[in-house]
Every structure is written in C-alpha cells, then in structure tokens.
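Removed: one protein chain of the complex. Kept in place: all other protein chains.
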C-alpha cells in the first residue's frame, strides 16, 4: 500500500525566532519512503537536521519575522496491516528492562505518575498482567473520557483528564500512559499520520497521537482514543509525552495562520511521485 | 582538598521490588575519586550499573522484602575553588545551541515552561542578557521564596512555588530553571553533595540540589537557594528536573527508616582510606 | 430607555433531575421591570422561587427526563447611564466594613486568594489606594489576558488565568476579583445581561459577567474584560464567583441543545409588551 503524506503549516511571526520542527517521518520508517522527505521552509533558510535524545529527526532553523511556511508532500510504503495484537506479550520486570526503556516509567510534564499510584492501583491492580492489563487501561480511558475539540488545552495534564473526563486525542494517550507507568509498564507518547483507511472519513485531517508500551521484547502500538487496531499509522516521533514531540516549537511568539495535513492511500496511480 | 563522602539509607520493604539508585558520583567527577565508589546493597544482591540518557551513573537491582540498606563512603579530590563566575558569558541563540542541550529548554514534570512564558517575560524581559539575566532570576527566587522543611512536597511544581512562595532546595531550583527556559536559556537540575565548607554548619546533612545553565560554550553552576558561590559541590546527577534524578526510585512500596549523608573535608589525615 | 430582555435555553435530560435557575432579574432591579419576569418552564411543572444567601432570586424545580425548555421575555426600564465612576471612592479598612461584606474578602472556588497574596502585592502594592487601585487591577488584567471563546473551561481558576493569560469573560473577572481581595478590597462576581448599546454589535448574545467592588459605602461595577463604562447592564445575580451564580445548575446529567439570549433597546415602540 502506498500512502501520500503531506502538510502545509503557515505562521506569521512578529519577530525573528528559532524554530524546531518534528515534521519528518520517524527514522524507523525511513526505508519505506518512496520520495524525499525534507521540510520545505519558506522563505528559504538554512536548516539544521539532527536526531534528538529520543531518536526523532528534528529540523531547526532561524526564522525571520513575517510569514513562515512549512510544507512537504511525500510517499511512503505501508504494509497495510493493522496494529499487531499479541495477547501473550508479557510484562518485563523493571530489573530486566533495557536501560534506555527505563525513562518511560518516570513522571513527565503531562503524566504525573507520582500522583496516580493509588488511582491506578485501585483501577487496574486486579487486571491480569501484560497485554490484557494495557488493554484494560485503554478500555477504561475510552469508556470514561469524552472526546471533543473544544476540550483541547495545551496545559491539560493526565490528572486534569482524569478529573474532568474530557479531552482530545493527546489527552486520552496521556492518561493511558500515566496509568501504565504507575503499573510499571513503560509507556511513551507517539505522534504521526493516521489517515482514515478502513474507517469512516474524518475531515479535516490533523496529525494524530497514540502511544506505545514496552512488553516482552519490543514496543507495541496502543491507542486509547480509537482503541482498536488501525491501518496506516506513520510514526513521526516518540517521547515521554507531548512536551517532547511538539510538531513545531517556536522559541518566541508565532501566530498559526493555516494548517493542513494529508494522509491518504494512493489508489490506481501508476507513476506516483511526490508533488 | 580531600572530601569524605558517604551515605547510609535504609528502607523497609513489604514486598520485593526493583530499585534504581543514583548514588554514584557523576561520571564527570570519576577521575577525582580517591577510593572506590560502589553502592553497597544489603542484603547483598547482584546489581546492574549503567549510564542513563542524561549521562548519570545508575545502579539497578531487585530487592527482596524486608530491610534494605544502601551505603557507601568514599574520598574525592576537590579543587577547593568556589563555583566559577563569568559575568561575560553570553546567551547562545537557540539555533546555535548544541543539539543535546536543546532538551533543557522544554517543559518537564516540575517545570511548566508553557505556563510561565508571560510571567518570566514580565519579570526578566528587561534584564541584561546572559549571565546577569540568570543572576536576576536567582536573586528574584531567593528574595521571594521562603525556605522551610515543612514546605516540602513531592508533587510541588514551579507554579506552586511561584504562587505560594514557599519551598525547599529543590523548589527554588525548579522555579529558577523554569524562568530560564522561558527566556530561552537552557537549564537543568543538579543533585549532589554540598557540605558546609566555608559557611556555618548545617546539620543534619542531606543531599543538595542546585541547577546548571548553558551560556557561551558550557554549563555553569547556579544555586537559587544559597545564591552565592560555594566550595565543595560534588555532582551526582543532572536531569530535566527532580523527576529525572531521584536518589532512589522504588518501583513499589518502600518505607524509609533511616537516612544519613556525609560530606566533609578530610583535614590532617595522612592515609585516608574509604571505610 | 427601555430594554427587551429574554432567553430561550433548551436541554435534553436522560433522567429526571432537580434544576436551580438564576434567570430572574436581580431583586435590586425589580422595580424597573415593565413586564412580568417569570421563568417559563416546559413541560410545565411546579416551581419554587426563593432568595438565596447572596440575595439572588432562584427558581427550583424537578424536571422530568426528555426535553426541557426555559424561556422568558420581559421589558425593563434602564436609566441609560453608563457605569458610574467615582475616582475619589476610598477603600474601607477591614475593621470598618459592613459585616455582610466581609465574606467577599475570602477565597472561593475560582478565586484562590490564599495563593495570590504575593503576586498581588508585587503588582499593585504601589498603586494609589481606592478607586485607582481597582482600575490598575482591571487595566492589568485586560492588557495581559487574551480573550477567546476556545479558552473557556468550567474548571479554570484565577491561577490558571494568571499563568496561561487566556480566557473568556468570567475568567477576566475571576482574576480581577482575586487581586482585589488580596488587596483587602471586597470584590464579588456579577452576572447579567449586557447588550451592545453604544458599542459595536457582538452577536451572538450571551449572558455576561462583570464584578463589583466595595469602596467608600457601596458596591461599584467594574469589568476587567471590557474595562470601560457600559450602558445597559441588567444585573441577575452576584456571588463569590461563578460557582455561586450559575445561570442553571443541573443536579444530574443534562445536555444543552439550544441557547439564545436577547438584550436590546426597544426603539420607537409605542405599546411594548412582553412577548
């Protein structure tokens, strides 16, 4: 299956500022790219590309005041398989986890593990361990939190979501991540493309959020918002929570003026090329 | 100058749990050690030592239920110089910062950069940039926050400190770190030994917290609590905030039963050895 | 000047619940009414009208499951004068305040006076006392908080507004009220009709919020959102903050399905009658 991915994000900047963008496909998917995946910056400026401490590709540049446009369109090969399920994937005792996985057990900006230990224990302490326990977390979050765009807030933490039971995509994941960490299951935030393949169309597209948990010997995809396997996720970045993987970070004032995202299957196209 | 460092920390564990300790001297000070620096665990158990993603040495092990004791005593050479001051150290534009420094500009568990942008701008936007701006941050924090052990709380964030103006060592640093990050100055939390060399004795000793900011081409030590250069800091760990560098993290219930820390100058001792 | 006031609020109720409505004109304005001011409830049900501890008229009733409609239209005489200004109105020392005014100095749900004492002291401690100090509070709030409907949140407190600098009408007032109380100036929340008389039209109408402070010997109207005298306010209720004066309180689940408010000058109409 071939997917066309793209975005067009425009800002107005009152002053020159530095910008960091996480708009590339994740390095783990680089081999699937069928076209270049470069962040196009207008007005043209020199950019600096690097891998951050979480393994994400980042693009950094100095932007002048005035309009700023970040855009791209690329093509990527996707297996077309839905998120894998492995009901027998076991929890790994903390003392046996890979060292670089341990950091996903700690508190982070939007995931106050330190404030959820009892809540998580009460809710999930009796669930069977491993995959079913993570599934129980997702089921609870999906059943108890109401989705709505008006509930979006950049400062909303897992505790806010738990109390108020309202949120957008990222809020569902933050709450689920926090529960998992309290249960000693490493969990990290993921952001990327998720088109509406195999599900009812959901315009307008936005980037999506899901999360990953470490079971047995690898990271697995979970999604407390949709809570069922989906086809066509394309990972862009993972981190402790949304604070680590903002699509764009402006180190100064910026006003978003336009935002479009594309992620769709390329059907019946013989010679697909990136636009 | 030779310093004797040591600790004796005892827990009672109702159940077996995994523990991660950050009780070693920081790798950057390893060459100064004059005696072995190993975390002694009783009852004896196999431990696993590794460097985390922030560059700190960690010790991980599975602890049985019952009493647990972590202890050590070592010797370290110290220059005896106070924290350096470099009034001319300039701020580095975000687009020129080393890649691995950028993460210290983002929000973290106890440092809600996203909620302080206006507050920090109002308070420090007119301070001269660079070293004097960081000094202005420390001066403000020290002048406006009241120190007191009863004000300690494991969930207290920079916003709590800012509103309530009360806290312990770590709270002072969290607030100062958050201000710095809002001003686009990378800042990270530091924990380690700080004896009472050159200052009035302060028993009982505890581990101390300070912070570091990146100016010009390196990290510099600041301390919003004491707010003056000190002699004899021995760094153990740095991270985004206290959530990253807990001296010990228990992945399950533990009850602290005893806690002592030593950091003192070894005077007139000919053949000092670690106990 | 004659004003037509009205509202039409519709809910869908999954279960029978009790409802309290504060939809009447405030008793202090009852003499100005030119037509009946009764809350019409559909389906018809017996209602219970009473004055609460703050002096507001309330309507209470048991609602059946299914659709619920609250509506009314009435006429009120208004002086047509803008909010009065009295630059010389002095602050009253706390020990001389009327007893029933004292409660408006304390913390309440959305106004954490206990957490703002230092912040308020730093910002306004040097402003001249009395009216100019309250004006300084309003000026600061209006200048530093950005208005936007997407920023509305039923749990947002003054501290949230202060940190995030975003909000709707009620948030501006909550922050200003909190500052005033910290300065020992009694302040209370007010809700009512505010049409667009003398200002550019602002459809669609909603109920509005402002606040009152006690200076010299009476309560005065201030409005940290609009921050200039307005014509045609019709008070409905006052309380410590929005928690005390919700237009409707549903003691159980209710879904708002429709909401319209009217407040406009009746011009050139000879025999105006309530619809």
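A, B and C are the chain letters, set down in written order, and residue numbers restart from 1 in every chain.
The criterion applied here is as follows: contacts are C-beta pairs under 8 Å (C-beta built on N, C-alpha and C of every residue); 3 or more make two chains touch, one makes a residue touch a chain.
Remember, it's a predicted structure, so these values are computed and weren't measured experimentally.
Student: For the unseen chain, which displayed partners does it touch in the full complex?
Tutor: A, B, C
Student: Among C:28, C:65, C:122 or C:155, which residue is in contact with the omitted chain in the full complex?
Tutor: The single option touching the absent chain is C:155.
Student: With the missing chain put back, one of C:79, C:95 or C:126 would touch it. Which one?
Tutor: Missing-chain contact among the listed residues: C:95.
Student: Please identify which residue in B:45, B:155 or B:216 touches the non-displayed chain.
Tutor: B:155
Student: Using the touch rule from the top, list residues of subunit C that touch the missing partner.
Tutor: 17-18, 20, 48, 50-53, 58, 60-62, 93-95, 99-100, 102-103, 105-109, 112, 114-115, 154-155, 184, 243-244, 249, 251-252
Student: If the hidden chain were put back, which residues of subunit A would touch it?
Tutor: 112, 115-116, 118-119, 144, 159, 162-165
Student: Hey, which subunit B residues sit against the chain that's not shown?
Tutor: 150, 152-153, 155, 160, 163-164
In the analysis below, only the chains that are shown with their structure count from here on.
Student: Centre of all protein Cα atoms: which chain's centre is nearest to it?
Tutor: Chain A is the most central one.
Student: Give, as an integer number of Å, the spacing between the C-alpha centres of subunit B and subunit A.
Tutor: Averaging C-alpha atoms per chain gives centres 31 Å apart.
Student: Compute the distance, rounded to whole Å, between the mean C-alpha positions of subunit A and subunit C.
Tutor: Chain centroid spacing, subunit A to subunit C, equals 41 Å.
Student: Whole-Å distance, subunit B centre to subunit C centre, using C-alpha means?
Tutor: The computed centroid separation for subunit B versus subunit C comes out at 48 Å.
Student: Subunit A: which residues touch two or more other chains?
Tutor: 155 - these are the residues of subunit A that touch more than one other chain.
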